[in-house]
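Following this message is one structure expressed as structure tokens.
Yeah, one chain of the complex is gone here, protein chain that is, but the others are all in their spots.
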Amino acid sequence: MTLRLNRRNFVLGSTTLLAAPFIPKLARASNSIVAAAFPGTWEDAFRSIVAPIAAQSGVDVTIAPALAQDQVGRMMASAGSPPYDALLVSPGQTAMLEEAGLIEEIDPSRLENWDLLIESAKTPFGPHVTVEVNGIAYNPETVPTPSGYLDLFENPAFEGRAAWIGFGSNTATMAWVELAKLLGGGADNMQPVFDLLAEKIDWIGAIANSGNAQQTMYQQGEIDVFMASTGNVARLRSLGLPCNFAHPQSGSPAIPVAIHMTKGASNPDAVYAYMDAAISTAAQSQLAEPPTGYVPTNSEVPFTDLIREFVTPETLANAVYPDWAAINRNRAEWTAEFDRVVAL
Amino acid sequence: MRDLRERLLDASYWLFVLGFGGFALFYMIAPIGIAVLMSFTDGATLRFPPQGYSLRWYRALIDPMQSSQIHIAAWNSLSIAAWTTLGAALVAAPAAYGLSRMRARSATALEPVLLSPLVLPSLVYALAALLVISNLGLSPAYGFVVAGHIVVFAPLMYRTSLAVAQQIDPSLAEASTTLGAGRVRTFARVTMPALVPGVLAGGFLVFMQSMDNVSVTLFLADPRTTVLPLRMFAMIEESLDARVGAISGLLIAATILTLIIVQRLVPFVRRR
Partner (left out) sequence: MLRQGGTAFILPMMVMMVLCFLAPLGVLAVASITGPDGQVSLANYRQFLDDSFAVGVLWNTIFLGLKVVAAVTLLGVPIALMYWHAGPRWRTLILIATLLPMLTSNVVRTFAWIVILGRNGPISQSMVELGLSPRPFSLLFTETGLIMALTQIELPLLVLPIIAVLATADRRLVDAAEMLGAARWRCFLTVLLPMMTPAIFAGWVLVFASATTSFVTHSVIGGARLIYMPQFVYREVGILFQWPMAAAISFLLLVSTGAVMIALTLLARHRRLAACA
């Protein structure tokens, strides 16, 4: 028998192929979930490391890229049927999601690897998968090592070389709060920062739109300094670019990253399996290697050379953990004010 | 004296047309040339000018291991564009035909409604559509993306079809109905074949615009569905991933090829 590709067959075949996305439930295994991850390095790492480990317990995880704040936006836009089964966010977003009743408390007894977690990584709404340590990324070939946030506004070597971003980003927000503290303000008083910005706006190299955009600008040689996590620096190095990480004298802001289960998640068992995979020794050992270099929350996983170059257990102990409740109270106002101050 | 003045004036005219026009043409094309040039870089980053040339990013792009996510996004974009083109042809071609057979006055009254999506920002429309969808208790989905694209891009198809429909001789259809064919039959057998050039040209435009759309997809797609332009933006933003250059190169090559074929089949601009 020969397969005849007549017109009817062709039309039928291609229609079936094209129509597949319209019937998603049929096209997917029933044991599948959608998990959000930050776009870029995070997304790649979760797809190539965490998802295959979850697959070993028969769970099919689709990693959907979205920034923390975008995940909250999408969750709020369709509260009835959540677009994700699992989220990947930081404490600022956790507080908002908790308040809006969009995430579930978890039952730790359903996670095999729960007891391997360090104490601070165990939260009622899910495990922390890593702690990001933030600081200042700089190009050692063009600028000196910055001593802290204020240095960037005072040392002429940095004039026109540093990029900053607005309060939509967690990394930037933490840097601004630290800067506010140095200037006599704090998480409830951002005015000194806005005053400084208004005065020194032409001193700043560029105001970018997103944290990721800064990495592009760094590559193009547009800027030499930006507020970054150790992960950003590891990533730029893996592309063969010279890039160092500086700890600000005032302390390095640290921010945990947690997985949450959304309220109304289609398949809680699968979400538990995914969480378990993300905190497993196998996954975290791999995530601690280049190019990601994520600080493990699993106590069995040692710090790799890459991590130790930036972070020691002491750095973590002395890290600054910002007051996210205060930040959330003010974030909308700061966002609007920031636009006004930097607008041309 | 006067002769010289006129000649100088004429020369300034040619300077304006050829000098300015030549510059403008160059200005329009150069960025595309640069994008193609960058795609052959052998460096890890997209710095200009490239230090050396190679096909490594094209190879990386084709490699299913490294670039499976890009392949999925490309497939999503292609299938959305295909459905959009089909949908747009189904509503817009008959509408163009219908309008060309109406009194001029009613046509001018109706036409703005049909063309309005062309001038209204698609971002605003996407927001409005998302509002309706969530008010209905539904969540963003693939089907909504296609529907949104059809609404926004059908007017393009309508315009190219109308240009053709206006040239169809009404007596053809009349003859067909006189011979006893029903209206639907007449449309299918007589009018539709005549409309084909307009639908093809429109289909090309709709397909390309749909492939390129960000705002409607951004608001209406479920998180699982990533499309090529969004994926490319993420790649550019995060690391100026050099594979973006290779995708650009392929897209440009495909566009030129299709453009030449379509131009052969149905000239966008009819010569007298």
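Quick notes on this structure:
To keep things simple, chains are lettered A and B as they appear, and every chain counts its residues starting from 1.
The criterion applied here is as follows: a contact is a pair of C-beta atoms (placed from the backbone, for glycine too) under 8 Å apart; a residue touches a chain by one contact, two chains touch by 3 or more.
Here the structure is a predicted model, which means the values were calculated and not measured.
The chain that is not drawn here is touched, among residues B:44, B:86 or B:252, by B:252.
Touch with the chain omitted from the figure is made, among B:61, B:80 or B:150, by B:150. Screening B:56, B:71 or B:101 for touch with the missing chain picks out B:101. Within chain B, the residues in touch with the undisplayed chain are 6, 9-10, 12-14, 16-25, 27-32, 34-35, 38, 46-49, 90-92, 94-95, 97-103, 110, 113-114, 116-125, 127-129, 131-132, 135, 147, 150-151, 154, 158, 170, 173-174, 177, 183, 187, 205, 208, 211-212, 214-215, 228-229, 232-233, 236-237, 240, 244-245, 247-248, 251-252, 255-256, 259-260, 263, 268-272. Remark: the residues of chain A touching the chain excluded from display are 69-70, 72-73, 76, 165-166, 168, 206-209, 213, 216-217, 220-222, 332, 335, 339-340, 342-344.
In the analysis below, only the chains that are shown with their structure count from here on.
Inter-chain centre distance (chain A to chain B, centres taken as mean C-alpha positions): 35 Å. Per the touch definition, chain A reaches chain B in the complex via residues 17-18, 21-22, 24, 34, 36, 39-41, 47, 62, 64-66, 74, 77-78, 80-81, 83-84, 210, 212-213, 215-216, 219-221, 235, 239-241. Across the complex, chain A is touched by residues 44-47, 69, 76, 79, 82-83, 130, 133-134, 137-143, 222-226, 234, 236-240 of chain B.
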